[in-house]
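What you see is part of a larger complex, with each chain still in position.
Lettered A and B in written order, each chain numbered from 1.
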Amino acid sequence: MQLINLGKSSSKGHYSAGVIAGNLLFVSGMLSIDLNTGVPCNGGIREHMLMSLNNVKLVLDQANLALENVVQCRIYTTDVEFWNDINEIYSEFFGIHKPARVVVPVPKLHYGCLVEIECVAEVY
Amino acid sequence: MQLINLGKSSSKGHYSAGVIAGNLLFVSGMLSIDLNTGVPCNGGIREHMLMSLNNVKLVLDQANLALENVVQCRIYTTDVEFWNDINEIYSEFFGIHKPARVVVPVPKLHYGCLVEIECVAEVY
């Protein structure tokens, strides 16, 4: 087992940003917050999506993995009506690669975030 | 990594129906919709469960896997009061095989569906 940490993270939570077990990296739920300051995104759903996706990518980078390594993404959102925007930003971010995906509506996220994203990636 | 797709799916979403990494298949969240037409189930919870489970099975079929290969199922439902019906239909569907399972209440699902099911299956 290998723990992946983001040195600059401002999180107070008891978790590693990612953990590798065998051929899989499990990335913790990444909220749409600035990981340096802990300040949540102050934009709309598209800005929240991009910030959350970029946070996921920071963890992948730290594990020397790319977006193409992502096997599955789980997107938690406070409003399923955001689906079209979520899908569009997500599609632009991943390009031709299409991981398995789950979109999970939730009542409210920490810090008032509109999205939280976790993923599983394959380690070669 | 191997991407599994359902040729006939009407989905506009940016995802593969399933992705295989190593010995595991990750099946995307399958809503209780007709995958050919995109029309959501118009029955009650039992019909929604069956449709969603059958959609999961289509992905397993496409990967040449059976229900007995399923390791874990995660069932999202818009009302935890459906638990008894969910459990009954699920039990009849899986027969003697009992994967690990999580039932997750959510406020509202896409297209007004009553359930969404994702799973992880073992590839031999």
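Everything below uses one rule, namely that a residue touches a chain if its C-beta (ideal position, glycine included) is under 8 Å from a C-beta of that chain, and two chains touch if they have at least 3 such contacts.
All values reported here derive from a predicted model rather than from experimental measurement.
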Given 2 visible subunits, total identical subunits the whole complex contains: 3
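Quick note on the criterion: only the chains that are shown with their structure count from here on.
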Centroid distance [mean C-alpha coordinates] between subunit B and subunit A, Å: 23
Subunit B-facing residues of subunit A, complex: 22-24, 69, 71-73, 80, 83, 87, 90-91, 94, 98-107, 120, 122
For the subunit B and subunit A complex, residues of the former touching the latter: 1, 3, 12-19, 21-22, 24, 26-29, 74, 76, 104, 106-110, 116, 118
